[in-house]
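Okay, handing you the structure first.
Note that this complex is displayed minus one protein chain, with the remaining chains in position.
By letter and in written order, the chains are A and B; residue numbering begins at 1 in each of them.
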Amino acid sequence: MSEILTETERRSNKSPLSGVSFDGSAPLLEVEDLEVEFHTRDGIAHAVNNVSFTLREGETLGILGESGCGKSVTAQAIMGILDTPPAKVTGGQVRYRGVDLLQLEEKTRRHIRANKIAIIFQDALSSLNPVFTVGWQLGELYRKHAGASRAQAKSKAVELLDLVGIPGAPARINSFPHQFSGGMRQRVMIAMALALEPDIIIADEPTTALDVTVQAQVMTLLSDLQREMRLGLILITHDMGVVADVADKICVMYAGHAVERADVYEIYERPAHPYTKALLESIPRVDQKGQDLTVIKGLPPALVDPPPGCSFHPRCAFARDRCTTDEPPLYEVPGNRLSACHYWEEVLES
Amino acid sequence: MSDFLAAQDSAGHEHAQPRSDQNRSLWGDVRYELMRNPVFWVSSVLVLVILSMAFAPQLWAETSPTARGACRLENARVEPSAAHPFGYTNAGCDMWSSLVYGTGKSVIVAILVTIGTVIVGVTLGTVAGYVGGFADTVISRVTDIFFGLPFILGALVFLAIFPDRNVWTLTAVLTMFGWTSLTRVMRGSVISTKQKDYVDAARALGATNFFIIRKHILANSIAPVIVLATIGLGAYISAEATLTFLGVGYQRPTVSWGLLVAEGQNLALAGFWHLLVLPCAFIVVTVLSFILLGDALRDALDPRAR
Partner (left out) sequence: MGRYVARRLVQFIPVILGTLFLLHVLSVLTIQIVGDPVRALFGENAPPEAILEQLRANYNLDDDCLEQTGNPCVRLFVDRLAQYASGDFGINFRGRSVAELFVERFPVTVRLTVIALVFETVVGIFLGVMAGLRKDKLVDNFVRFSTVLLIAFPVFVFGTLAQLFIGLELGLPLRDSERAPEWLGQMLTVTYNPEFPWLSLMLPGLVLGAFSLAAIARLTRTSLIENLRSDYVRTARAKGLTSSRTVGVHTLRNSLIPVVTYIGIDIGLLLGGALVTEGIFNIPGVGQLVFLAIQANDTPVILGVVTILTVVFLVANLLVDILYAALDPRIRYE
């Protein structure tokens, strides 16, 4: 696939990204103190607050959290596709190979999308344009980014559909999105993300809208492709079960904050934040059949008017007076982990 | 299909918000939205003025232009002056009182037609959407057929055959060609409400169909009907005036806006501009008031549509 790209580069004599000096030795992606606000009629919603994490080549980072805690907003802020207004990135950095994407001009940044960082959305049916064929929508990437002809784009689209395991690819490229099943549609989304061979793929709840049986197939495909292509994968989900098998590292988000970061084994073994602990206890387990499922009582706070102190304290089993006034910093926990809980030691013990 | 439902379900789940009493908070929000919308205030004051002219013209003008001795030929086409800011009509009647007394003719037909189309549209739309199956097929096909007849053209044929036309013939004909769009909107609204969880829940609890329709379906489908009916009032006023202008609506000696415009059209070209412009202004302001009121209601009822 890259031959087309190089050919265009030769033709135009200059790639749109050639003016940007990427540092090959820097981590693939570093998010540092990212802050996003929404200006709504009810006030300012702090959807993402001081979120940081690092992603390296071939690594899978799971971002976990209940609905509405800012996962998708984080993903879209990295891609630079938030609607502004109402959204506004008010602080922090998003560094790709050492270059802060937030500082790039929109013209340059546009080329990072799909070429370097691609995204897969949750609902493939609404995320694909209903009035164009799947082949056209895939081919568009080659035509617009790599200067491919329609015929070249078409054959590339067939290759891609083959790659993601859609049977009868040469015929299927002429189908419209609504003519695919949910699982096949999500494969099309994956194909679209892979098209220009990016280094990073962000998958925002890629299986949430699918049937359970199909979920596993799509997850397997995604992690196989990730390993083969040594992609950096950010897997966003609200389901702890999904990330357990594939993620290397986990970042747990609550009310717009990254409340715990750790390697996947440790977090499953011994969570260091009460919210993570509660999430883990809410996964149904085969060995606990018959027991009551623990669900976290209450709802996440409104982001317009968050509670003072630790935003989790109203729902927390470990909460003390201090939690209602002091916002916890990210404490370093042994084993190269971080937890935003004043009483992380207690949580670890329990 | 199941994919689609699953996707919808999870989407709904993701945005689940705590809400104590959906109905009350909805109408509370609507009130709040309306109160702070200046368009609502302006248009409702205008609508009140128009309604009072329609039902109590004597409040606005002393003598009816149809009263004996009210019109004098020597006053014919006299232009506006300080004493008579609206001037006189072609028949020598006071223009202001002709316009005021003409209001009722237009507004009452529009109100009757609106009531008629709402009754027919809500009933047929509810039956088609709620019962479904054969009833739906029949109602939908009949609606299609009525839709196939362009409004003005259809109304024209029948009005042309009727030798004398009054409020009732105009109402009957306009209703006959006006019920289709409300029926379609109602049907769609009912079908989408029917699929809601609370309707299933009510049914599971053994509620009768009548109860479900009254309590849930109507309550939830009523918003688009109110908006459409308000805008419809404006549209029917315009339709009545158009038909009258064409010569198949009200006839002389009735005083009506459409007739005044028809009369003023040629005379205006001859220099008596007020004979045309003043009745036109009355029609436009009236239609505009109802449309703006409908718009304000729509904005309040469906904030997403703004």
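Heads up, the rule we're going with is that a residue touches a chain if its C-beta (ideal position, glycine included) is under 8 Å from a C-beta of that chain, and two chains touch if they have at least 3 such contacts.
Remember, predicted model here, so these are calculated numbers, not experimental data.
S.K.: So one chain is hidden, and I want to know which residue out of A:114, A:158 or A:194 touches that hidden chain in the complete assembly.
M.R.: Candidates A:114, A:158 or A:194; residue touching the omitted chain: A:114.
S.K.: Check each of B:38, B:163, B:206 or B:253 against the chain that is not shown and name the one that touches it.
M.R.: Checking each option in B:38, B:163, B:206 or B:253, the one touching the absent chain turns out to be B:163.
S.K.: Considering the whole complex, which of B:49, B:78, B:135 or B:268 touches the chain not shown?
M.R.: Considering the complete complex, B:268 is the one touching the chain left out.
S.K.: Which positions on chain A touch the chain that was left off?
M.R.: 76, 79, 81, 83, 110-115, 118-119, 121, 123, 126-131, 133, 140-141, 144-145, 176, 178-179, 192
S.K.: Suppose we count only contacts with the excluded chain; which residues of chain B make the list?
M.R.: Touch with the absent chain occurs at residues 141-142, 144-146, 148-154, 156-158, 160-163, 176, 234, 238-239, 241-242, 245-248, 258, 261, 264-265, 268-269, 273, 276-277, 280, 283-285, 287-288, 291-292, 295, 305.
Definition applied: only the chains that are shown with their structure count from here on.
S.K.: Using CA atom averages as chain centres, what separation in Å is found between chain A and chain B?
M.R.: Averaging C-alpha atoms per chain gives centres 50 Å apart.
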